[in-house]
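A protein chain is absent from this complex, but the other protein chains hold their places.
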Amino acid sequence: MPSPVTFPPDLPPHIVDDAVRAALVEDLGLAGDLTSQATLPPAATAAAAIISRERGIVAGLRLAAAAFRLIGDGIKFEPLVADGTTIKPGDVVARVSGPARLVLSAERTALNFLTHLCGIATLTAAFVEAIAGTGAKITDTRKTLPGLRALEKYAVRCGGGSNHRFGLGDAVLIKDNHIAVAGGVTQVLAAAKANLGHLVAVEIEVDTLDQFEEALAAGAKIVLLDNMDVALLKRAVAINAGRAVLEASGGVKLDRVRAIAETGVDYISTSQITAAAPPLDLGLDIEIRT
Amino acid sequence: MPSPVTFPPDLPPHIVDDAVRAALVEDLGLAGDLTSQATLPPAATAAAAIISRERGIVAGLRLAAAAFRLIGDGIKFEPLVADGTTIKPGDVVARVSGPARLVLSAERTALNFLTHLCGIATLTAAFVEAIAGTGAKITDTRKTLPGLRALEKYAVRCGGGSNHRFGLGDAVLIKDNHIAVAGGVTQVLAAAKANLGHLVAVEIEVDTLDQFEEALAAGAKIVLLDNMDVALLKRAVAINAGRAVLEASGGVKLDRVRAIAETGVDYISTSQITAAAPPLDLGLDIEIRT
Amino acid sequence: MPSPVTFPPDLPPHIVDDAVRAALVEDLGLAGDLTSQATLPPAATAAAAIISRERGIVAGLRLAAAAFRLIGDGIKFEPLVADGTTIKPGDVVARVSGPARLVLSAERTALNFLTHLCGIATLTAAFVEAIAGTGAKITDTRKTLPGLRALEKYAVRCGGGSNHRFGLGDAVLIKDNHIAVAGGVTQVLAAAKANLGHLVAVEIEVDTLDQFEEALAAGAKIVLLDNMDVALLKRAVAINAGRAVLEASGGVKLDRVRAIAETGVDYISTSQITAAAPPLDLGLDIEIRT
Amino acid sequence: MPSPVTFPPDLPPHIVDDAVRAALVEDLGLAGDLTSQATLPPAATAAAAIISRERGIVAGLRLAAAAFRLIGDGIKFEPLVADGTTIKPGDVVARVSGPARLVLSAERTALNFLTHLCGIATLTAAFVEAIAGTGAKITDTRKTLPGLRALEKYAVRCGGGSNHRFGLGDAVLIKDNHIAVAGGVTQVLAAAKANLGHLVAVEIEVDTLDQFEEALAAGAKIVLLDNMDVALLKRAVAINAGRAVLEASGGVKLDRVRAIAETGVDYISTSQITAAAPPLDLGLDIEIRT
Amino acid sequence: MPSPVTFPPDLPPHIVDDAVRAALVEDLGLAGDLTSQATLPPAATAAAAIISRERGIVAGLRLAAAAFRLIGDGIKFEPLVADGTTIKPGDVVARVSGPARLVLSAERTALNFLTHLCGIATLTAAFVEAIAGTGAKITDTRKTLPGLRALEKYAVRCGGGSNHRFGLGDAVLIKDNHIAVAGGVTQVLAAAKANLGHLVAVEIEVDTLDQFEEALAAGAKIVLLDNMDVALLKRAVAINAGRAVLEASGGVKLDRVRAIAETGVDYISTSQITAAAPPLDLGLDIEIRT
Partner (left out) sequence: MPSPVTFPPDLPPHIVDDAVRAALVEDLGLAGDLTSQATLPPAATAAAAIISRERGIVAGLRLAAAAFRLIGDGIKFEPLVADGTTIKPGDVVARVSGPARLVLSAERTALNFLTHLCGIATLTAAFVEAIAGTGAKITDTRKTLPGLRALEKYAVRCGGGSNHRFGLGDAVLIKDNHIAVAGGVTQVLAAAKANLGHLVAVEIEVDTLDQFEEALAAGAKIVLLDNMDVALLKRAVAINAGRAVLEASGGVKLDRVRAIAETGVDYISTSQITAAAPPLDLGLDIEIRT
């Protein structure tokens, strides 16, 4: 069988429009763009290019498109690259043209989405590249910014990363506190099995190899190895012998992620790629018409 | 006259509750916290401390409080420090106790707000400290994350920074494109005066000393000096002779902000403190009670 | 190890209040309860009992409580049984007292939730009882009424049922059309593996034993056996030999569910328990006080 | 004068789009349709038919259309029959074609609306048919599912039924408790008249012929005869002599509705047609393209 | 029988809180009350009286109360009179005390509701007083301000007026255009009867006595006599002989309303009392503490 196709990431339309509409309202307030209203003739038009000042990965062009569409009638937005593409300084990622007031009113909202999501995709891609050739995948966490989770996880996919659960309601991650209250690893896994439907994936976090072996014995299918050093991770991989999916987590930084990946774990999760990704530097350069 | 009191920053309650409610819904989905439901007895209780792992400035405790209040009935949240306080590793910023399920369900939402806003306050304070003793102030920009502007600007205030305008609808900032369309600095300032009410503050961005002098001659009261080096800024301050409020902007980083401040400008704006602030590392440590 | 505790079902508070508030607005319109306003003195009070006219299972008392709480100040609501309890004709499930206008204004909203959810719990319990002693569990589907999914799935849990996925975003169910487009069972499972994170549970629906064997060979962990008769199901269970979790589905009615369960499948899903459950007959009997 | 035209039922557009958008968000969650994203190539297209497996009455095609329109761009939806039409097994009610991912993502939402509303219309039509030739009309109640009232009452109209009031704010229905508090039938009708505007219709519920005669004497224009048997209803019709509009209510089932109608009452109300209508079995059959 | 009690008007709580919350958000924006934040110490408290500068009727105190409750914690609001009360210049209608920042932040929102609704109640009362002793009642129209209809109609009731329908969905008013399209008065009334449920009140507007007689003959129960002078109205009352409820409408001003009332019509509707009522002059006088 040929290797399966990997599809480009997809972003549900309802997420895009709701997020952008709210962002425009936040920026425009009751009065709208006072500067444009006071200084630009209503009939003035503008043509502009969104240009990158940095090397990085594109993510979020549909949000930029929505900002220029939802601000009012008359703007044409033309993306020149697809999300997931690598860009270098000077590359034009999209062209925008239409009423000058509207173009300038939506500029900052479009860029705030774009620079943030491109920043996440770019940092994710750096982690992904750092472990290229190992069998491991980079995955995200729930350490995302309030209100932006669906978008940030989409950007992770644009950067080649994989998504961990989206929230508390779509999968189970049993942590130390759950284990302690339930009375142990075996007990907590039994409780999870007894109280959950068959479509809920269950992962358990372990701190030690003893806990890990107890989890495997209790039938754990996905195990998070928390804050283990490379030596411990290697031993866990050996003990596992392919039984459970293994995720390494805890203090994962770019400079040591390859060493972690080479231990043979399946996934490496890090909050760095969402919560700590700096924005990618993109700008809107305008040439005025009429 | 004694020096005027500077008040601690304030955050309107409606902003807090709306933001936190939305974040909880985002995280809980339709099913709620499956892990807690499946592993923790309903009657289990927990007491916990929110502890800092880093040195920094606190911002956003009311958001954390709201997360633990809005998740359901029965949690007691006790802040131990005030927003704006400097904390060091190991400091407890708040204590939480109540039903274990609810405490764990709200934990991530509370921390996602708190680590982000403390991160902004902490980086802002670093900029503020770097220019201590000069007459300049650090101020933010509109480069904020969609949906989080009011909160991020509050965190800037917690860090000792000052707020630039909140959006397009509350003040005017005339940039290069507005000047170009309007036909020049003098013309654009006249247009602004003709089309705006008397309660709208107007700032104009200039790139050169020629533009700056034209702006002053046209009566500009607030001028943004864009991307000028220290030598140019000094000349602008001299030319200004106290007439306009001066803001320096463009590529402001922590290592050169003091040099900029020492030119004598009044404000230094930077997007670093919002868009590029790394989260402050805080965690929730739990001790379980039956 | 003792058998793990099964916890009573839980319903996130934010789901309750949002649903009830919307239902009250729907019923009250702009004018409010015209009948009560026009015929009941403002100071009149009422005490009432919510009584069952049928045998059934209780589900949704917190929604009834919310209706009487959100309608206005002054009502006392006291549940006498817990959700999941079996009741018989004449049993009082809750007592309500307070301003007569408010009690009558919220009555229908409270009962509309309660009779619907009790109906679902009651029918679910009938299915569960029908297969008692077999190892199978009853589970629901996505055939729920728009806007009521979280509540209906909660009622299924109250009746002793298990929940299938909550929506398209929390688990994967590969059906005939996905298989056809992807080019076959093996290919579609490979595509799912390549494009999904490790916290997403994947179930595949098969129509024939050939498909089933192909799915097992390709590593399927959860398989839906669609519209198979009892003989086929038995053969599937034998072939499976405990490898995958098996769900039987398709035209499951109360009179043949036990036969299906006795084939040895793990789950039996049916839309009957949500979409076709008749309401349980409950009423509010009032005794008036000054 | 010729008999007046009866118009087909109408459904306000704002009701349709708001309900469908909310239902899509409920089903898609943050992640969207994971199955389609992971298994279907973005460019795959599908053409499908919505087919009935049962005899029934169509209601709600505009909701199905909205589901396929609001899910994203590119789907063509073509209804083949009008709401209110009788269909038999095998009839195609609509055709859908477009991007395969979007067609499958919206399928369940479209069908959940359609099967529920067709179920209501079908059961309503059965009641209407059962009393054909009598002068009576079938009407609904406020026993509807929270959030779905406008849609369910529309489906009643599609089935040939008439609508009772839509909520507490658009008409008055005086029940036993209102009568008791107000001090009697005469007093409560006087109170209603004194406290209501002239555009509010007032109906009063009576349990006995004595109450009925008192209501008529007090000028009642619309009277609900509650839980009266056929003999009592006949006597009420005779006493009434055409003065008030008469509605029979209470335990109305399909097998005895004709006997009730033949008593000469004007309206027969029943909660069966909304709260207890089983869904009509419709499915989406897909043929894949490219 | 004694004359029936007329109850004081009632306003559904959900209308109050939703309207006030939206108004506060409108006024506070993202930044909140900048003036109070910048000039008042957080610990400052204030005690204030809401005082009338004019003679009028109170309406809307619960909205003012909600503004001071929803702005934040800590304000005590004490109403001193009830809605519907007549006040004279200098009368204190409520007392407010609590954190000075919060009192001043909510002041304008509270007063904007109060002055508008008191204005409506006061003008309504003037119309009501003008026709005292006649059998007629003053009623409102749908000429209300967008978003404020439920509140404005409540204020009409506070002033002693009666409410016409609340919107297009709760009663029928057949106007000239409907008559023209339907082919005449008789036809349009037949169409209404054929297409509407029995709980929908139907009023028809007529311009001439011929139309009026045709409407009566066709069984009209409520008739709006549009733009008829006093002589015509008297003839209509005579022709009617008590059969239909009669409403006079069209250009009704305060100086001629009594003459209209004395013709014997039952209701007189006017848009003056909502759309053209000047605000009542009330203010908040503050005494500062600590």
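Chains: A, B, C, D and E, in written order; residue numbering restarts at 1 for each.
Keep in mind that, in the parts below, contacts are C-beta pairs under 8 Å (C-beta built on N, C-alpha and C of every residue); 3 or more make two chains touch, one makes a residue touch a chain.
Bear in mind that the values here come from a model prediction, so they are computed numbers and not experimental data.
Partners of the chain left out, restricted to shown chains and counted across the full complex, are A, B, C, D, E.
Listed residues C:29, C:72, C:147 or C:161: the one in touch with the omitted chain is C:29.
Contact with the chain that does not appear here is found for just one residue of B:113, B:127 or B:166, B:166. Here one chain is not drawn; of E:196, E:237 or E:254, the residue touching it is E:196.
Seen from chain B, the chain kept out of the figure touches residues 1, 3-7, 139, 162-166, 169-171, 173, 186-187, 190-191, 193-201, 203, 221-222, 245, 247, 266-267.
Although one chain is not displayed, its contacts with chain A can still be listed: residues 21, 24-25, 28-33, 37-38, 41-42, 70-73, 101. Although one chain is not displayed, its contacts with chain E can still be listed: residues 19-20, 22-23, 26-41, 44, 46, 100, 104-105, 108-109, 111-113, 115-116, 142-149, 166-175, 177-178, 180-182, 188, 191-192, 194-196, 200, 271, 275-276, 278-279, 286, 288.
Note that in this section only the chains that are shown with their structure count from here on.
Common neighbours of chain B and chain C under the contact rule above are A, D, E.
Put simply, the C-alpha centre of chain A and that of chain B have 23 angstrom between them. Chain geometry summary: the mean Cα position of chain A and that of chain C are 33 Å apart. Each chain gets one centre point, the mean of its Cα atoms, and the points for chain C and chain E are 44 Å apart.
Counting partner chains per residue, chain C shows two or more touched chains at residues 5, 7, 28-33, 37-38, 41, 149, 163, 166-167, 169-171, 173, 191, 194-196, 200. If touching chains are joined by edges, the resulting network of the protein chains shown connects every chain directly with every other.
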